[in-house]
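Input: a single structure, listed below in structure tokens.
For this view, one protein chain was removed and the others were kept in their places.
Showing subunit A:
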């Protein structure tokens, strides 16, 4: 029993004459980890930016928990969708703790006056924010570096910090744009664990990634974007088996090629074997993950309305 958290309906994004994303329908359900893959230039990041309000889609709507998202990044975050960036965009000259505190912005509301007057409410809110931020730093394992400048962290920790900063806004859906880019296998493995842990907290996750092993291990569902259009969507086996996906990545055999059949078979086999070694543990894991989502959904369902309620409470 799953409820959709994020629904993109018929999203099209045109830049002048170029259509970067063409009528994509897309859904993320609560408690799900969904992957979005595609060759370079397929429009993944553009689609991401449409979801988070950085771009206003030319056509179509994006709704979060049944409500259409306004096309402003800060309102999208406020509604409960947080994101990270493909190239890390931390506040380099702020400390680790301050970075996470900035993420708390939408969940606190002390304005200039309360900052100047420093009433008891202000101090309480600051303390609560700091406690929550420290919890998140514990969660990603950076609590001991709270007073370091973000720019001085090693690469992997910067990635983690960016995720913690996004989590600080208490999202119901987390969008990760290539979270393992430039990471070594151990770090990728750790990120995988982190994403599972985030999912276990009842936060749905949408991941863009190039690392197929990572995606197929991680995701309950994978969607493939090719030249702005959604090609396939389904479990990792479905996607891996789809010839069009293979063709999109490796190119189609040209017509009239003498060894047409064998050629395709060979390529398909090649990718299959390559993927199989990657996804060897995947097939048993995927159904298990599917089962997992069953009981899990109860929690997200519980937290979902709550977070909307808190959003409502903040607005007036």
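Here is the rule we go by: a contact is a pair of C-beta atoms (placed from the backbone, for glycine too) under 8 Å apart; a residue touches a chain by one contact, two chains touch by 3 or more; residues count from 1.
One rule holds for everything that comes next: contacts and distances are computed from a predicted model.
Novice: Missing chain's UniProt protein name, "Branched-chain amino acid ABC transporter permease", "Multicomponent K+:H+ antiporter subunit E", "MBOAT family protein" or "NADH-quinone oxidoreductase subunit K"?
Specialist: "Branched-chain amino acid ABC transporter permease"
Novice: Going by the contact rule already stated, which one of A:74, A:124 or A:244 would touch the omitted chain in the full complex?
Specialist: Only one listed residue reaches the unshown chain, and that is A:74.
Novice: Considering the whole complex, which of A:126, A:192 or A:242 touches the chain not shown?
Specialist: Once the missing chain is taken into account, the touching residue is A:126.
Novice: For the chain that's not shown, point to the residue among A:45, A:169, A:188 or A:217 touching it.
Specialist: That would be A:169, which touches the missing chain.
Novice: Of A:102, A:134, A:181 or A:232, which residue touches the hidden chain?
Specialist: Per the contact definition at the top, the residue touching the missing chain is A:102.
Novice: For review purposes, identify every residue of subunit A that touches the missing chain, sorted by number.
Specialist: So the residues of subunit A touching the missing chain come out as 52, 54, 72-74, 77-78, 82-83, 85, 89-95, 97-98, 101-106, 108, 110-112, 114-116, 118, 122, 125-126, 129, 147-149, 151-152, 165-166, 169.
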